[in-house]
Every structure is written in C-alpha cells, then in structure tokens.
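Missing here: one protein chain of the complex. Every other protein chain is in place.
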Amino acid sequence: METAMPELSRDPLQFPETIVSDRSMAENLTGNWRSLRPVIDAARCTGCLICWKFCPEACVKLTDKVPLIDLAYCKGCGICVRECPPKAMSQQGEAGL
Amino acid sequence: MKKVLMGNHAAAMGAMLAKVDVVSAYPITPQTQVVEFLAEQKAKGAFAGQYLKVESEHSAMAELLGAATAGARCFTATSSQGLAYMHELLHWVAGARLPVVMVDVNRALAAPWNLWTDQSDSLSQRDTGWMQFYCSTNQEVLDTVIMAYRIAEEVHLPAMVVLDGFTLSHTYEPVDIPDAERVDAFLPRYAPSQILDTKTPLSFGALAQPKEYFRLRRRMAADMKRAEDVIMTVGRDFGESFGRRYGLFDAYRCDDADAILVTSGAVGCTAKAAVDALREKGYAAGNLRLRVFRPFPADALAAFVRPGIPLAVIDRDYSPGGTGIWFEEIKAALYSREVRPPVYGFIAGLGGGDITSELLQEAWLKTLSGRAAEAEASWVEDAR
Partner (left out) sequence: MTEGNGRVPTDIVKRAIKPSVPSSELMTPGHLACQGCAATLSMRYALKGLGSETVLVIPACCWTVLAGPAPRSAVGVPLLHAPFAAAAATACGVKAGLRARGDQTTQVVAWAGDGGTFDIGLQSLSGAAERNEDIIYVCYDNEAYMNTGIQRSGGTPAHAWTMTTPGSSGSDLPKKDLDAILRAHHIPYMATATVAYPEDMVRKFSKARQIKGFRFIHILSPCPPGWKTEPDQTVRLSRLAVQTGLFMVYEVEQGKMRLSVPVPKRKPVGEYLAGQGRFKNFTPADVEAVQKSVDESWARLADEKA
C-alpha cells in the first residue's frame, strides 16, 4: 500500500503542524470573472475618485489623471459605472473586446 | 512546603505555579473552587495572570483559543455539561495545535441531573485531539497540571487533567507544594513561534484543502504518538526535580499477580487497598492504574501484560450501545498483539456510586475464576 502512495511513507513529523496564511490574495487574479468591462471616457472624467472609492475589489488606482482600473482584478460589477457622477463610464461586453 | 489541600485547590495551585497568563472560566459544580481560588488569589495580588469571567464554557474555551493564538499560556477548568458544551472548541483548539491545559472535574452527564463523579464527561471527548491525564491523588493533580504544560508545549497539543468529582475535588489531602523557582526552572516560559502580531500579519485557521487537511491530521497523529515518549521524559524529569516520578501508568504488586485490576482516577487508590486485602487472603492480586487515556499507551500496555494473566478493567463510564470505554480501548490495543491475555470489564459507580474495596475484590475474584463475561462488561453494584 505504501509504495502505491509514496507520500504516506514520508515521516509524518515532516508535515506541517498548522497552516497559516502568510501570502496575499493579490496573487489571485480575478479579472477572468468579468463579463463586462468598465471603460472611462477621459474627456468627461472629472477625477472625482468616486469609482476608486466605491470599488469592492480595491482595484481602481489613484493617479494624477484619469483613474486606472486594474483589469487583472476587476470583476466587472459595474458599481463604478453606475455611481460615476459625470456619467463618464460605460460597460462593454468582454466578448466584443 | 506541605499543605492540606482539596483537589480543586491543588489544581488551581498547579496553574498558579505554571504562571499561566490567562484563565477564562465559567462555574459548574464540582469544579467551582478551582476558579474561585484563582479569582481570590488574583484579588489578593498573589496571581499575576489575567482572570477572565465569561458567560459560558463555550466562550471560556473560545477566549483561550484567542489568547493562546496571541501567545499566552492558558488555563481553564470545567465539569460535565460544561465540558460537553465546550466540545466544538475542544476540536478547534486541538486542530489549531494550541497547548491549552484544562482541568476537568469528573461529573456524570444529565439527564437526569447528577452531581457526582463519572468519567463519561471526559472520556466522551476522546476524539477531540486532547491529551487526557487521570489523577488519583491531590498531589498528582497539582504535579500533573505543571507537567501537562511542559508536555503540551512540547508536542503542541492541548491537555486535560482529570480528577474525580468530590472524591478528589472536595477531599482534603496533604500536598507538597513545589518551590516556585524550581517550577520555573522545570517549566520554561511559553514562547510560540507564530502568533497574532501586527508586525507579522498572519492569518490562522483559514480554509485548508483536503490534501493539506489530511497531512495536518497525520502530523497530529504523529505528535500524539510522540507524546507517549514526552510524557515519560517529562515524568522522569519531574521526579528528578521534585522527587515524584510519573509515567504512563502506575503498577502496584503486579509482578507476580495471577490477575490484574485495571483502574484509573481515584479508584486506583481504592484498588491498592483491595489488592492488599486480597493478598492478605492469600491471593496474588495486582493493580495497574492507567494515568494516560490519550495518547492511549497501547505499546506500553502490550509490553506490560503477560500471557494468561487476565485483566479486570473497571469503568466508571459507559458508551451506550458499546460497553466500558477503558475496556474497549484496552481490548482494541491488545487485539493484534502476540500476547493477548483475557480481558474482563466491569461497569461500576456510574453517577458517583461508591466503588469500594469489596466491589473491586469481587471483580478481581470473578476475573481470576473466569466467571466474568468476556464479550461485554458486567454491570456491578456495591451490595449495600
């Protein structure tokens, strides 16, 4: 039996006692959950930061200019689009991009 | 220094000498004096640790989960329903590999209400991952609490120190209280490597995948096994420091015995008297008092028994639908061994009934003559 399962023949005292989290979930890219992509119309953006403030993914980055949406994480919830005061944002289907 | 102490105060004294950082407890008869004593010592300034009062045993153990993960040495005490109510947390603390030490003062479980000693409360926590030590004197209670911290902190498993309700908890006996400085030398400060610390933000207890979970439990099994050696080493060291040596079990006049009583807890003392009485009548009786239930000392027990010398296992507990719990464990431990003596079981003293010397002698005689049923334990009652 043990030859069929080599891991079991290891000294079990080499296995960890506990498993703690010391790495970041930022390693987990969630951009592929997205079906709708938020797009900012720079001409209409007033830099009000509402999109940054209301992002549940914390993936809108502050810049001196138009905010940057980190598409590696954006799940496409659309809150930023819905809340944008000057209506400078829209959603585009990922399939068409 | 010798003092006459009740078992509950001996337990509390052990926790004080172990310089526990955090005590969190909820009252239940017959455990109350353990925590009352600590509260009193705290009020007097004689106990430097924190004494936390909570609204339930579930919360008591949850607080210790938090405090131990933050790096504190932790203590609590409970009984019966309280221990049952803690059950979820017992699994949790063991799985988190936290060396919490708890005193359980044995008391039967309801319904119906009953206040008296019965090991069903502690034994039904068998599969939680806690080590379990059963004591037979108040001295042993105090000593075992101190030893339990060293063992628990070495193998990273929690430990339950068990004493009989009223029979030990409320009975006064002379107890030698070890010198605090020597206890400090015996028991170094608790210094875990991974704790809740904002400088190194770690998260504890997050979801583990089946493969990881399996390996964690495999490691726990290996540490439980390793604990048998650690218990022996620590018991020997304790003997060198304080003159009282402890092991996995305590054998009394077993060398030439024709049959051996197997007992635990305070019954182990009565059993010595029963053995002496039987010896006076010309019978070669012996008593093996088991001190450790988890890890179950199967190898040590197998090495101890002799061919054809039957065991009379006394259980002050019962697994409904099964039989006596010590009886089942002992049979399971010996089944696959070369030397496999007859094992007889006796269920006695449930709900605090007396397990007298006479009753034990009768069990021993039945065992010697092979009159005890082997398949299941006999229910025996004191004739009075």
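First chain written, first letter: the chains are A and B, and each begins at residue 1.
The rule is simple: a contact is a pair of C-beta atoms (placed from the backbone, for glycine too) under 8 Å apart; a residue touches a chain by one contact, two chains touch by 3 or more.
A quick note: this is a predicted structure, and the numbers were derived from the prediction, not measured.
For the chain left out of this panel, the touching residue among B:174, B:188 or B:201 is B:201.
One chain is missing from the display, and on subunit B it is touched by residues 21-22, 24, 49-50, 52-56, 58-60, 62-72, 88-89, 92, 195-198, 200-209, 212.
Even with one chain removed from view, subunit A keeps its contact list with that chain: residues 19-30, 33, 38-43, 45-49, 52-54, 56-59, 61-73, 75-79, 81-83, 89.
Just so it is clear, only the chains that are shown with their structure count from here on.
Mean C-alpha positions place subunit A and subunit B at a centre distance of 51 Å.
Subunit B meets subunit A in the complex at residues 96-97, 156, 194, 200, 202-204, 206, 208, 212, 215-216, 218-223, 226. Interface residues of subunit A facing subunit B in the complex, by the touch rule stated above, are 8, 11-13, 15-22.
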